[in-house]
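Note that this complex is displayed minus one protein chain, with the remaining chains in position.
Coming up: subunit A.
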Amino acid sequence: MNLTLKKFQVHPFHLVAPSPWPILVSFSVMSIMLTLVFNMHGFMHNNYWVVFSAIVAIMTMALWFRDIISEATYLGDHTLAVRKGLNIGFILFVVSELFFFIAIFWAFFHSAMAPTIELGGVWPPVGIEAIGPSELPLLNTILLLCSGATLTWSHHALLGGNRFNTLLGLILTIALAVTFMICQYMEYSNAPFTISDGIFGSVFYFGTGFHGLHIIIGIIMLGVSLWRIYTYQLTNNHHVGYETSILYYHFVDVVWLFLYIVFYWWGT
């Protein structure tokens, strides 16, 4: 064996090199927060800075992820140990997301399980016409459950080496998720209450709004995965980005089921 340790690093870990992206992301995200707070306090001509910060953050993230894709696909830095670390890191992130949604449900139950006298002592509060579980939310539930099925189909096709079914399943998943978002937009447009209509409106749009935001993020993640499969970057065995996207999407799928049961069914 003409392999000598001197030619290669003897450990499987990826010691990341100096990069401008972490500090740029930090400052742009801080800018988003500050400018959003300024906006909420009525500062004039501040929208430009919110948009500017968001553009910087999105561009920096895109360039950072581009670097990670290069390191993974083209430089071979992602050994099994690195992939394990990425997976564990992403699982921790999903756990933090879980507790974020637990907080939202806590806010809902806090107000709904013992409605105060100002609400008329009932939930939904007096004067609020809530959206029932047999209306648009039922279609939304079916859409999301179907998208979970097509996503699993796509993943198994990738594992089995069937490129056409992988791409078809993933395109269908994204189409179903986009349809879900359109339905949510229609529901919001026609809802008889707003976010400022007391606690019901507040927690309803708090929960469903953040869920919708997470579906959008899931669509972006699956879109990146679709592009990387289309350009032959992902192999049948090494596709951490796709696996984490799938995990994330299924997570927001399950959150929707709880939203449906609690916000649209039990809560109405």
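FYI, contacts are C-beta pairs under 8 Å (C-beta built on N, C-alpha and C of every residue); 3 or more make two chains touch, one makes a residue touch a chain; residues count from 1.
Everything that follows uses one rule, which is that contacts and distances are computed from a predicted model.
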item	value
Among "Eukaryotic translation initiation factor 3 subunit I", "N(6)-L-threonylcarbamoyladenine synthase", "Derlin" or "YALI0E19723p", the UniProt name of the subunit that does not appear here	"YALI0E19723p"
From A:Ala17, A:Met40 or A:Met113, residue that would touch the chain that is not displayed	A:Ala17
Hidden-chain contact residue, picked from the options A:Ser28, A:Ser111, A:Thr150 or A:Thr166	A:Thr166
Subunit A, residues in touch with the chain not shown (by the definition above)	1-3, 5-12, 15-21, 63, 67, 70-71, 73-81, 158, 161-164, 166, 229, 232, 234-238
